[in-house]
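With one protein chain held back, the other chains of the complex are shown just where they sit.
Now for subunit A:
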């Protein structure tokens, strides 16, 4: 059964449309992600990038269309999907009351790997300071250090990973993204910056935007 249901794609999105607070954000979105490839989601502020990512991780239920993980549909495949997922959202998931090292070990890293990862995000020497005493950019780096651990889950879903990073940080992160893809990982991320990666597809949400005028003329518009 496992062998027959194996799909060439890790993640597939078919004809997805999402709404938020009764407003249709986009419709007819489709893409497929195989091992070693990445999708960059672009779009203006409010175009629905974060909503799309939250739909992809199964946290927002207000969508129509199909999402498939290794050929099996959501929500049946959600438990397996989440075991293979590393998600870093708009809220970084870094606890101010813990040190960077404790934060990483909370995510299941051992001390050795955590120290190496922190060194790679340029936080060496800060591993024992409380995160609430670090700057916003440094806190962002603590969250991103999860990507530099030696063993990471195969699918990364990242919301604006390059925001709040300095030039060297952006370069280091892009390097790590390339390493992840070369290991056979896959990635969906949002960013306003152009990113140079082999195997990168770009999806512009503006291309799937719903014409509000046509929608209301069709009588389907929901006020609220």
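The criterion applied here is as follows: contacts are C-beta pairs under 8 Å (C-beta built on N, C-alpha and C of every residue); 3 or more make two chains touch, one makes a residue touch a chain; residues count from 1.
In this section, contacts and distances are computed from a predicted model.
The chain that is not shown carries the UniProt protein name "Heme exporter protein B", picked from "ABC transporter permease", "Iron complex transport system ATP-binding protein", "Heme exporter protein B" or "Ubiquinol oxidase subunit 2". Note on the undisplayed chain: of the listed residues A:35, A:115, A:164 or A:178, the one touching it is A:35. Contact with the undisplayed chain is limited, among A:138, A:152, A:176 or A:190, to A:152. Of A:97, A:125 or A:194, it is A:97 that touches the chain left out of the display. Contact between subunit A and the absent chain runs through residues 35, 57, 59-61, 79, 82-87, 89-98, 102, 105-109, 130, 146, 149, 151-154, 183-185.
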